[in-house]
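What you see is the complex with one protein chain gone and the rest in place.
Think of it as A and B in the order they're written, each chain with its own count starting at 1.
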Amino acid sequence: MPTTAAQLGTKSAALERKVRTGRVGLKRWLGPDYRLGFLFVLPIVVLVLALVAYPFGYAVYLSMTRKYVGLPPVFVGFENYVKLTFDGFFQRAVVNSFVFTFGSVGVKLLLGMGMALVLTSQIRFRSFWTGVLLIPWVAPTVVSALNFLWIYDGSLGVLNYLLVKVFRILPQGVGWLSEAGTAMASVIAVNVWRGFPFFGISFLAGMKAIPGELYEAAAVDGATAVQRFRHVTMPGIRNIVIIVMLLSTIWTFNDFAIVYILTKGGPGGTTMVLPVFTYEMAFGAQRLGEAIAAALYMLPPLAFVIIVLARHMRRGRAK
Amino acid sequence: MVRGGGRRSQATAGRLQSAVSYAVLLTLLLIVIFPFYWMTITSFKSEDQMRSLVSMFWPSPVVDENYRQLLGKTDFVAWFKNSIIVAFTSTFLATAIGTIGAYALARLRFLGRAFMASAVLITYLVPPSILFIPLYAQIRNLSLADTLTGLIVAYPSFTVPFVTWLLMGYFESIPEELEESAMIDGATRFGAFYRIVLPLAAPGLLAAALYAFTQAWNEFLYALVFITDVKLRTLPVGLSSFITGDVYGWGYLMAGAVLTTLPVIAAYMYLQKYMVEGLTAGSVKG
Partner (left out) sequence: MDSRLKDLAEKLDAGLIARREFLRKAAVVTGGTAVGLKALEGMARAQSQTKLRVWLFKSFVTAGNDLLAKQIETWAAERKVQVEMDWATFGDREQKFVAAIEAGNPPDMAEMNYQGPSRYKPALRDVTKLAKDVAAVRGGLFPYAERVVNLNGQFFGVARLAFGGGFFVRKDLLDAKGVKLPKVYDPDVVEMAKKTQDPSKDLWGFGQTLNRSDDGNGYMQNILWNYGGGVWDKDGKPALNTTFQKQNLEAIKFSVDTIQKHKIQPPGVMGWTDVHNNEAYMAGKLVSTNNGASLYYAMVAKKHPLAEKTQVILTPGGPAGSYLAAGAYNWGIFNKSKHAELCEDLIRWVEDEKRFDEYTKASIGQAGSVYKSRADKPYWKTDPNFDGMLQNILRSVWVGYPGPFSAAAVEVQAQYILCDMAGRVVVGGLSAEAALKEAHARVEEIYKIRGGKV
């Protein structure tokens, strides 16, 4: 490629400056804003190294050991991972985790969309309702899970009371958390209840960012509400939908408190999701190496989700 | 189609649409509010009433016994104070760290920026359930086991990544021209950040802080493990300690639940518009 004189000129000028002050060289290597940049990122680096990276590294090491409580770890390589691969209980926990996660995220998507559409339409006291609908997301998970434990209670719970005594839909109470057919749906319902407001408010934020002119133009063209939703709203919030779904996938996949408080993975293992499995392995069986291996096992698929997420976030911004 | 007919059908459609809107809103409100309603009335019921299934939807008689016990006979007030201290301080820390970090990652050009941006997000991946034992060892190494400071230090490990990502989006949405013109007028890079960008990002900062606060207020696992002194518990752990042996004191528990939930609800009712605004321009920007 031929080099133009102008380019040569700039290059030599830069060279000259570099020779004059050493700092230019540093700037060139470390970037023009490196001093403020490093200073500003330093706290995060320290935080991530000390409180995430180091414990994480130690966890990875532990996952390759046979480790019982109070005794030093014995290195065993990938034995724990191999063992888990062929363990029926672990396999079922993986399947349950996927059912729990995708079931939850799917319903949250629908309810969240409904919430956002309602909150962008012409209704009174809109901002008040927005605040109210956010409550489940901000209430402490422990509180919500205990509350639902009480609501679902087979003999004294209000859900059975409503369905049997008030609406007379069912002839007899259902053990919501204790029957194979309803347990998973019941824990998903609580996760959905807690999580959908975040979907709603994020979608709402996305819809608000769509220029009003687009809707006006669509209305002039005689588009129906459904058409406006399909051709204006959806494309406008497409990225948000993907990002929120991916974020929620990670949150839901790692959700421990709801399932643990409601069912501890029962009945008969029907709601045994991975975080609870890990927990039981660590504290019930007290096999820490295997427990941590179980938790790390699903990291690659989650990492994939994260990478997709990161790409979408960047693409969203590049626009 | 005749024009008038179109308008009429449009008006009908509008009415229909708002009817549907209110119907959906009502359904959602029922779903959201009922559990809180149930929690609240349970906290005013006597134990006998709970067991006998009479007057399900209203306490009869209304008793304040549960609250009296909660505030008088337990350490609830101390736990509340602890939660406030931990949540506010760790939120302040996380927001401060996240804000400057996000600004650097969004605006400043330096080596390793892209790597750092990804690294921050990836830390989000790591489930707390595998971190907490090594983290506990770390907290102990810092001699912070069984102190509130230990929690204050640990909480940013999960709040900072999200705060940073949210604010990165926010900063990116602010046109660079504003800073540039300020710098042409003689402001330093830091001055431009402090005087121009920060005020513009205030709603984003509030949204991020609100998020961090909620997470810190609700955190359970670390608080359970790192703290052994009863007087130093935070609310979620304190509440769950009411589950004694094999009988739940539901009235007690629900009274505590009501008082634990109120502050966050109040904060959100008051600040929710910042939340929407923060998210609008923030990381989930489409």
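As a working rule, a contact is a pair of C-beta atoms (placed from the backbone, for glycine too) under 8 Å apart; a residue touches a chain by one contact, two chains touch by 3 or more.
Being a predicted model, the structure only gives us computed values, none of them experimental.
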Among B:17, B:60 or B:149, the residue in touch with the chain that has been omitted: B:149
Options A:40, A:176 or A:203, residue touching the unrepresented chain: A:176
Residue, one of A:32, A:106 or A:268, that touches the chain absent here: A:268
Subunit B residues that touch the omitted chain in the full complex: 47, 51-53, 81, 84-86, 88-89, 91-92, 132-133, 136-137, 139-140, 145-149, 152, 174-175, 177-178, 196, 198-200, 202-203, 205-206, 224-225, 228-230, 232, 240-241, 243-248
Contact set of subunit A toward the excluded chain (per top definition): 68-71, 88, 153-156, 172-180, 183, 263-270, 279-280, 282-288
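Please note the rule applied: only the chains that are shown with their structure count from here on.
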Subunit A-facing residues of subunit B, complex: 6, 13, 17-18, 21-22, 24-25, 28-29, 31-33, 35-36, 38-39, 42, 50-51, 53, 56, 96-98, 100-101, 103-105, 107-111, 113, 116, 118-131, 133-135, 137-138, 153-154, 156-157, 160, 164-165, 169, 172, 189-190, 214, 217-218, 220-221, 235-236, 239-240, 243, 248, 250, 253-254, 257, 260-261, 264-265, 267-269, 272-273, 275-277, 279-286
List of subunit A residues in touch with subunit B within their complex: 29-34, 36-41, 43-45, 47-48, 50-56, 58-59, 62, 111, 114-115, 117-118, 121-123, 127-144, 146-148, 150-151, 156, 158, 161, 165, 193, 197, 201-202, 204-206, 208-209, 222, 224-225, 236-240, 243-244, 250, 254, 256-257, 275, 278-279, 282, 288, 291-292, 295-296, 299, 302-303, 306, 309-310, 313, 316-317
